[in-house]
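Below you'll find the structure, written out as structure tokens, and then a few comments.
Only one protein chain is missing; all other protein chains are in place.
Lettered A and B in written order, each chain numbered from 1.
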Amino acid sequence: MAERALRKLSFPRYAEYNCALKYITEQALGCKYVMPPVLTRRTMELGAKHSPEFVCTPFKTVLGSMIEALEAGADTLLMTHGLCRLGYYGELSDQILRDLGYQFEFINLAEYDMSRKKELLRVIRRINPKVNPARCLAQFMEGLRMVEYLDEVTAEYYKGRGFDPTGGYDRAYRDFLTAMFTARGRADVEQGYRAVKSALGSIPLDKPAQPLRVGIVGEFYTVMDAFSNLEIEQKLSDMRLEVHRWMNVTNQFLHYNGQRNMHIKIADLCAYEMGPTATANIWYARECAERGFDGLIHIKSASCTPEIDVMPVLQNISTDYKIPVLYLTYDAQTSDVGLQTRLEAFYDMIAMRKKVF
Amino acid sequence: MEHAYLGVDVGSISTKGVIIDRENNLLASQYIWTQGNPIGAVKELLGLLEGQFDKTKYKIVATGATGSARKLVGTILGATMVKNEITAHAVGTTTFYPDVRTILEIGGQDSKIILVENAVAVDYAMNTLCAAGTGAFLSSQAKRLGIEVEEIGDYALRSTHPTQIAARCTVFAESDLVHKIQMGHPREDIIAGVCNAVAANYLSNVGKGKKILSPVVFQGGVSKNKGVVAAFERALGCKVIVDPNGHLMGALGVAILAKKGSKRQEFDFSVENMDFRTREASCGQCSNHCEIICVYRGDELIDAWGNRCERGERVH
Partner (left out) sequence: MKHSAVTVGLPRAMLYYRYRILWSVFFQELGIRTVISGPTDREILEQGSVLAIDEACLSLKIYLGHVRALVDKCDYILIPRVASLGRHRDMCTRFQALPDLVDNLFRNSGQRFLSYNVDLSAKRDEETAFLELGRALSAAPKEARRAYRTAKKAELAHHKARVQKQEQLCHQEGLKILIAAHSYLVEDPYVGRTVTDYLRSAGVIPLRADLVDRDAALKRGMELSPTCKWELSREILGGILQRRRDVDGIILLSAFPCGPDAMVNELITRRVKGVPMLNLVLDSQTGTAGVETRLESFIDIIRLKEGKL
């Protein structure tokens, strides 16, 4: 009997994490991963065209990326659950794609209670009934390690690249991403990680004694996805700023130092958890202010409810610590030119402040 | 020969230019409409500035460009300083009003607020998503009501019962305005209502969460509108200063920045007679299809920009 062809699974583009999703899909779940094309204006236009107007922007991006994944040959789409509107992305995008006439299997984690191990196993069995649980778990952990490496390297990259006169940072980071996107085993992952660490470490940085430092906080998707935030971290580091961002998958999900413990430090600012990423964002904004950062940037997509509700708290932090906050809202039409003007002005302002105060 | 400094501010609606001396005194100044042709406007502007300027006494040693067309204009002028308009406005204003705490600015399509402490900008914000409540909005409403933009102020000040107009969004505002006209509200009340709405919209969008302290300086094209000035004074409960040269602050600021900068490049007005051309190329290297702007002097490509990635470098 001919073996059933491998399932062709895809998950929409999300920052650079698709390398880990590919790894987990292929190594842990024994399926073929269909890499959705890099996000472009076409992705956004496709997504926006078929989305309800007032939905948050990541929905539009994600929908566009799903369409491109299907065009690239995926037969199964996976969508996550989530604590905000993200938890409803799956069902609505499924319906929209069906109405457009696409045929595929949709695995929507919102249908499962992912806090239960049994349910998780059900999902895995549905994706591939022949999976060997022990091997799956080991490879899954390997995929998570890739996420950790990715986040660690990305943070180091944006902190330093503004002060690298050689271009070596860019080359090393690009090579690292290529290595992660093509990794087929633990050795490849470790090798790529060691290579980028030693490359970054060996580049002498031309950094002033007191560089300008900005902290970035904001909504989970837009704050991390370079296409969605119009490459804000590139733009800021091009201006020779040290760019710091706590929010990433590692910190928020893998190493989260306990919602409760983080909350203690900001109990004077808010009594409860205000939204899925509110506690972390408020905590980190205050942390940056206390460490004497020169400015904060708050990033969110248009109409992101939880992040709109965090803004009054950030305004109070700004007043208390006299730290300027630049609030940026991204929608499908946000222009590169407008963003550049705002960032240049923000840079000039914090640079002049630093000279005077 | 004494040193002088040229500052040019090319916005979507108007083009402004100044020449200043070492003490920031105005040697020449001009304000014209951009009319969708920044290159033509700059050339015309330079001709007018040249006429006011004593070439036997001064020479221009540094040039600054600002405004939304700063990059294009900076290339054409061979500017020694290219700065965004927010910084230019802050620098210009704090030079002339060292005590200023708040700068309100409403231009053709952008509005912004700059908070100042000890003559240094410490916080700023800009309109987020749409152009409602800016100059472009005011002129389209004036046209709808059949009056000139310049008359808005006088009409508004005659009103005793300003109409409530919704101005958060241009589309909503237009339909509301039409409705109010049809309901029979007097024209001056509607105009005063539009002015109030512009001020209220500005304060609740751009000025949200910002502590507006006096002295307040109001700038940008809309500051010429007495109706909006009065609306701001009512809403803020303090005097709002409008400098007669307020419209020139961006150009002044960038001239001062050019003076402070280290680069020097003599400027001799010869660009007035040169032929500049821009060409738009579409990069086909990926599906972003970046629109790349190439600037030519005669047949020579002098600059290009607009690509999002290095792939586009090869196109032009």
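Heads up, the rule we're going with is that a contact is a pair of C-beta atoms (placed from the backbone, for glycine too) under 8 Å apart; a residue touches a chain by one contact, two chains touch by 3 or more.
The shown structure was predicted, so the numbers you read here are calculated from the model rather than taken from an experiment.
K.L.:
Of the residues A:V38, A:A110 or A:L144, which one touches the chain left out of the display?
P.N.:
A:A110
K.L.:
Could you tell me which of B:R22, B:H161, B:H179 or B:K239 touches the chain that is not displayed?
P.N.:
Here the residue in touch with the unshown chain is B:H179.
K.L.:
Out of A:L6, A:C84 or A:M262, which is the one that touches the chain we can't see?
P.N.:
Checking the options A:L6, A:C84 or A:M262, the one contacting the hidden chain is A:C84.
K.L.:
Provide the residue numbers of chain A that touch the chain removed from this figure.
P.N.:
52-56, 59, 83-85, 87-88, 90-92, 95-96, 99, 108, 110-111, 113, 269-276, 278, 302-303, 305-306, 308-313, 315-316, 329
K.L.:
Kindly note down the residues of chain B that lie in touch with the hidden chain.
P.N.:
128, 164, 166-169, 172-173, 175-176, 179, 203-205, 208-209
Criterion: only the chains that are shown with their structure count from here on.
K.L.:
When the centre of a chain is set as the mean of its C-alpha atoms, what distance in Å lies between chain A and chain B?
P.N.:
Computed value for the inter-centroid distance: 36 Å.
K.L.:
For chain A, which residues are in contact with chain B within the complex?
P.N.:
37-38, 40-43, 231, 302, 311-312, 315, 318-319, 322, 324-327, 329, 331, 336-337, 340-342, 344-346, 348-349, 352-353, 356-357
K.L.:
Where on chain B does chain A make contact in their complex?
P.N.:
68, 83-87, 90, 118, 120-126, 128-129, 209, 211, 286-289, 308
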